[in-house]
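Starting off with a structure, shown below.
For this depiction, one protein chain was excluded, whereas all remaining protein chains were kept in their positions.
Moving on, here comes chain A:
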Amino acid sequence: MQEEVVKTFLKNFQLSSEEMFALKGSSRDSPITSQFFEALNKTQIIRNNTKYLLQTGHQKTALDIMEQMNVARESALERLFRWFQAQTRTPDPSPLIPEALAALQERPVLFKMVIEEWIVVRRGWLTRGFLDALTLGGPGGAPKPIELQAHDPLRYVGDMLAWIHQALPSEREAAQLLFSKCVDIDASEQVQQTISGVSESVCRPLKTRIEQVIVSEQGKGDPVGGKKAVHLYKISSLLHFYMSTIKQVTGKGLLVSTLEELHQLSYKMFISSLQNQVTHACDRVEPPGETLAPSAGVAKTLSLLTEIVTAATVSDDAHQDFKQIISCVVDPLLNAISESGASLGAFEGAVYLLNCLHQLHSTLSLLHTSSDKLEMIQGQIDAQLDTLSQEQINGVFHALGLSSIYPVIIPSPPVPLSSHPSCQPLAIQAFSTKLDGFLAAPDYLMFPHTRYLLSSSFRKQLHQRTAHAIISTYAQLHNLVHKPENEYSDPSSLMPKLPDVVKSLLL
């Protein structure tokens, strides 16, 4: 009976010799086994059991056992910590690692230290792997080292970023495994922090290389024909894409902020390079020739714009950039156009401007972007068309002899009209004759430069506005001439045609 009690007591309050052995290990460096964790767990149970001893008045024994267990635990955790540190350095850590980490949780200092150790070791591997992929390639040189692609900046940057992106899942797996047994902590946050910590190591090699690419791309000569703005834009959008992709894995971290920084840098370089390129191209916008067509510089600048906007491939929020890009190209171009057309007469200048604006408008509307810029250009087009049609109408009225009649009948004609010097029956008759000639060949009186309008819709609009002006003036005059109080002796022979006839002939 007494033996029974002693046995039970020992079982509940002492570690067996096997358990002691499992905790202590045969030597300093002997590996941790799963029995170790069972024994470690046992110490905890015994510690809990001592409270029954305390309750039953065995204070001395209870405190002794407690002390004993604390010592055993302390040394066991110490040993576990050393083992863990060694394990982090091997490429194939033991499957007991997650359990070990969970056990170390009760010593926050050790816990933190092993995680840091883990991060430092894996950082080293990641950097080495990255540098190997850059300079040595895979085993046996296949796949080829990434740096062989350095002549193709976009490919080079893309391959480096893709390598890092592809390395992260393994890091995530490892980290998830590491924290899988830990309780009372936000594992997913720890995992993110760990990957973010590990990934810090590639920042420097990555940054130096990408910066070099950006700067050398920016420094390339031949600003006019070169594609460096397009390249820089592609690089910048690539960086933006990977920044948001990697952010989903690591959360905020040094790698993400490095990518953000590189993205900003490349975008800034892109904008300045674009401005440069546009300035150069705009310097080459020459005054128009006889045909008043936009010079080659305009087309070139616009094709640059198209190329950049359509190159904006990979990021979804590229539309935010477009506003800036488009003003960056369009505003200087508009200036250049108006400067180059400054030497022309008002009429030719308007035709030339319309031709350029037409080209600009059709390019921009194909890009499906920035409606406000389009509206602005449409407004300029309308204004130019107004000027042009006003000039045209004035010209035709002058040729028809209407220019002296028109101001008299609009707005309030004097009564009787026939006694007004400009509206004597003879003058009306002369107008009728000239109008007949005009109706027979309406294009004859149109300004020759309108032929150079590239847009047929502009030509048509111009024609119609002129026709409408003639028709309404004719109708007004016809009405007045046929009013008896205006005292024309034979109105129907003065203006034989009905306004509707003129309308149908002109439209």
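Simple rule for what comes next: a residue touches a chain if its C-beta (ideal position, glycine included) is under 8 Å from a C-beta of that chain, and two chains touch if they have at least 3 such contacts; residues count from 1.
Quick note on the criterion: contacts and distances are computed from a predicted model.
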item: Which of "Dynactin subunit 5", "Brix-domain-containing protein", "Ras-related protein Rab-36" or "General transcription and DNA repair factor IIH subunit TFB5" matches, in UniProt, the chain that is not displayed; value: "Ras-related protein Rab-36"
item: Given A:31, A:143, A:287 or A:345, the one touching the chain that is not displayed; value: A:143
item: Full-complex contact with the absent chain, from A:41, A:75, A:248 or A:279; value: A:248
item: Among A:180, A:338 or A:390, the residue in touch with the chain that has been omitted; value: A:180
item: Option from A:86, A:120, A:162 or A:454 whose C-beta touches the chain left out; value: A:162
item: Touch list for chain A against the chain that is not drawn; value: 91-92, 95, 127, 131, 134-135, 138-148, 150, 154-155, 158-159, 161-163, 165-166, 169-170, 172-173, 176-177, 180, 201, 204-205, 208-209, 212, 234, 238, 241, 245, 248-249, 313-314, 316
